[in-house]
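Here the complex is missing a single protein chain, while all its other protein chains stay put.
Letters are used for the chains, namely A and B, taken in the order the chains are written, and counting of residues starts over at 1 for each.
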Amino acid sequence: MSPPEPSPVRVPGFATQVFQIAAKDLRIEWKSHEILLTMGYLAVVIVLAFAFAFVTVGGERLSPSVTSGILWVSVFFSGTVALSRTFDRERDGEAIRALLLTPIARSAIYLGKLIGVVVLMGIVEVVVVPLTAMFFSAELGQHLLWTALILGLGNLGYAAVGVVFSAALLRSKSRDVLLSALLFPLVLPVLIAGARATSILLDPKSPDLASAVFWTQFLGISGGIFVLLGLWAFEPVLSGD
Amino acid sequence: MSERFGAAVDTAVWQFRICRYHSSTMATEHAPARSSGLGLPWLAAVAVCILGFAYLPQMVVGAPIERTMGPVQKIFYYHVPCAWLLMMSTFVCAGGSIAFLFKGSQRGDRVARTSAELAVLFGICTLVTGPLWGRVAWGAYWVWDARLTSSLLLWLIMVAYVMARRFGGSASRKLAASLAIFAAADVPLVYLSVHIWKTIHPKTTVVPTLGRDMMGVFFTSLGLFTLLWVVLFVLRGHLEKARDDLDTLALDVEDHLEAWEKSAR
Partner (left out) sequence: MSLSLNAVCKNYGRHRALYRITAEFPAGRISVVLGPNGAGKSTLMGILSTLVAPTTGTATWQGQPLAPGTPLRAQIGYVGHEPGLYPDLGARANLILFASLYGLHLAPTALAARLKAVGLAEDLEGRLELPVRAFSRGMQQRLALARALLHDPSLLLFDEPSAALDPTGAVWLAEHLRQAREAGRTVIVITHDLGLAASLADRILLLRRGRVAIDRTLETPLPEAALRTLYEETLSVPA
């Protein structure tokens, strides 16, 4: 009875690790649709609540900054559903424990989760953006690529912070309350820049594209900073105790 | 109820064990008692703070009245030092958090916690004095100016930090630490983003244009507030340190007792 030679550790490449994590999350979602449905429903309800609160009987158009604000607020609030459910799925059946014991890098888990959340938020936006445009007669379709770019960068900055906190709160009882309380003040720059950029695009006259470019760059830079900080902070936060 | 009963039983057991330990002849080697009180310099600093804050209103009243804004400008002697300390506390908190998160430094953790609490305290002071001044100077308690907005946000994040420490569960220390790190990156971003809109807050360049008498009062006040911050920081840090030491001490005593009981058996 001789002890077996330890099997050589084969660690998959970093990109593969990230891909596997993200693909796994999306695959689970593809089977259940749970996050997309609850998140999309919540986003639509928020938009509707604002519609009832703001739209007058006369049917005057809301100012672009109000419309874009409504859109971004609904994106932010519904985003918490994706953040907390995606980590609930790690906790179910203690899958996270098995995952943490595989030789993959913690930062790959972070990036994989980040991609998963960004994609889910994007899919919900595909529904919510046209709906907002319809409810408030806003011309969101005019600059489709711009809008997509701005929303995508906004999702990235938002999720970059959110994934860290959601992971840190994995075993906390008051997680859902704390998540929004901690997350929203931190992602305020993303909200400001995103809402500004969208409202510029909504300007019915000639949109001030130079400003839109500035805000898009701002979103890109703050998203980048948040991702870097997230990569840095995720490992110690996840190691717990 | 049962919890309190349990604690009482626990205490009784401990007293019994320690009594037995003391009555034995083996209790000769004992760690020398360490002084845990604050030193004389800190007591002096506390005294300076008390006297200084008693005298400060006199100085403020005595300072010349500013020409355009009138007496309301005097709030500035309180507002600016508090705002400066709010800002400083946040960066101290972020520094301590980095040391804790990446080096596991317990001291960094204490520093971060203490300065977050002080940030909340001085933030309240900033956010109360600011609107009072704004009401007179701008005709509105609040305007969405870059400095106001970023101070408010900073304060909110520090409140979130304190909340996270209290309610965050097992990972709360690391959670709060990562919050502080994000906060430090966040504030410049918010400042910049609101600044692009419009800023009507008086610029920091106001300070050099003050008259000599005003400067004297201003820097005295700034010095006093900073001293107050340092005193509170040291006191609070001392308390946290004492708590940590007490934990270690309790464990040491337990080991000692256990070893003794084993040898006595």
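As a working rule, contacts are C-beta pairs under 8 Å (C-beta built on N, C-alpha and C of every residue); 3 or more make two chains touch, one makes a residue touch a chain.
Every value quoted in this text rests on a predicted model; they were computed, and no experiment measured them.
K.L.:
Tell me which residue among A:A15, A:A95, A:V126 or A:L209 touches the hidden chain in the full complex.
P.N.:
Per the contact definition at the top, the residue touching the missing chain is A:A95.
K.L.:
Looking at A:I28, A:A51, A:V127 or A:A181, which residue reaches the missing chain?
P.N.:
Checking each option in A:I28, A:A51, A:V127 or A:A181, the one touching the absent chain turns out to be A:I28.
K.L.:
Counting contacts across the full complex, list the positions on subunit B that touch the omitted chain.
P.N.:
246-247, 250-251, 254-255
K.L.:
What residue numbers in subunit A mark contact with the hidden partner chain?
P.N.:
1-4, 6-7, 9-12, 16-17, 20, 24, 27-28, 31-32, 89, 92-95, 97-104, 106, 235, 239-241
Quick note on the criterion: only the chains that are shown with their structure count from here on.
K.L.:
Can you work out the whole-Å distance between the CA centroids of subunit A and subunit B?
P.N.:
33
K.L.:
Using the touch definition from the top, list the residues of subunit A that touch subunit B in their complex.
P.N.:
It comes out as residues 161, 164-165, 168-175, 178, 181-182, 185-186, 188-189, 192-193, 196, 214, 218, 222, 225-226, 229, 232-233, 236-237, 239-241.
K.L.:
For a test of understanding, state which residues of subunit B touch subunit A in their complex under the given definition.
P.N.:
101-102, 153, 156-157, 160, 163-164, 167-172, 174-175, 177-179, 181-183, 185-186, 189-190, 192-194, 196
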